[in-house]
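What you see is the complex with one protein chain gone and the rest in place.
As written, the chains take the letters A and B, and residue 1 is the first residue of each chain.
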Amino acid sequence: MKRGVHDIGGLPENQIDQSEHDYALWEKRIDALLVLLTGEKQIMRVDELRRGIESLDIDAYSELSYYERWIASISKILVEKGIFSSTELEGKMAEVLARGTES
Amino acid sequence: MKPAFQPGASVTVSNRDIQGHMRTPTYIRGKTGVVERLCGSFRNPETLAYGGDGLPKQPLYRVRFLQSHVWPEYRGPSTDTVDIEIYQHWLEPVS
Partner (left out) sequence: MPHDHIHGPTIDPERLAYYQRMATAVREILIEKGVLTGAQIEATIKKMEARGPALGARMVARAWVDSDYRIRLLLDGSAAAEELGIPVDGTRLIVVENTEEIHNLVVCTLCSCYPRNVLGLPPDWYKKTAYRARAVKEPRAVLAEFGTVLPNSVTVRVHDSTADMRYLVLPARPAGTEGWAEDKLAALVSRDSMIGVQAAKEPES
């Protein structure tokens, strides 16, 4: 039976890394974005976020950190819904890069 | 949709292999457990995940499984359990 990349209950794994990190502002902003989009704004569902994450290939799923996976999924879902186009997103990302600072 | 199962009913998780988003983990497919409670009815995540409205709502159950049944190599006591929330359309009655 083919498993999704996320469907890992019972698979072999190593010792648990118990270290923790303080959530960075960029992570909290992504979290807040999702809360707003799925809550008050009713634009997407948590189920769509999950589906977007599950559609990552196995390398991306294991290499990207938690909120990197979230923003990759949110972008995909919002483009799917026509909220903005991938061209618009690329353009804005280039603009942010050219600006030189992370706001 | 009227709930099909009462607490205490023996149920088996379907062994379906479907494409797309679902919330029934592979590790519990084909396993038999006992309904611990009916949680209520909720929109179906399998269609919500693709922009659908998730209707009709599906009854959702907590089903309790003996770990020694789920994992052939389980080494803990035979009383250890795992409880999982499973939607009605993934459950079959045990005859």
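By definition in this document, a contact is a pair of C-beta atoms (placed from the backbone, for glycine too) under 8 Å apart; a residue touches a chain by one contact, two chains touch by 3 or more.
Nothing here was measured: the structure is a model prediction, and the numbers come from that model.
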Note to self: By the contact criterion defined above, which parts of chain B meet the unshown chain? Give residue numbers in ascending order.
What the structure shows: 23-25, 27, 39-40, 42, 45, 60, 62, 67, 70-71, 74-77, 79-87
Notebook entry, point to check: Taking the full complex into account, what residues of chain A touch the chain not shown?
Noted result: 6-21, 23, 26, 28-33, 35-37, 39-41, 43, 50, 53, 62-68, 71-72, 74-75, 78, 83-84, 88-89, 92-93, 95-97, 102-103
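Criterion: only the chains that are shown with their structure count from here on.
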Checklist line | Rounded Å distance, chain A centre to chain B centre (Cα mean) | finding: 27
Next item on the list: Would you mind writing out the residues of chain A in touch with chain B in their complex?
Entry: 1-3, 7, 9-10, 45, 47-48, 50-51, 54, 80-81
Checklist line | Touching residues (chain side chain B, partner chain A) in the complex | finding: 15, 17, 20-21, 25-29, 45, 48-51, 54, 71
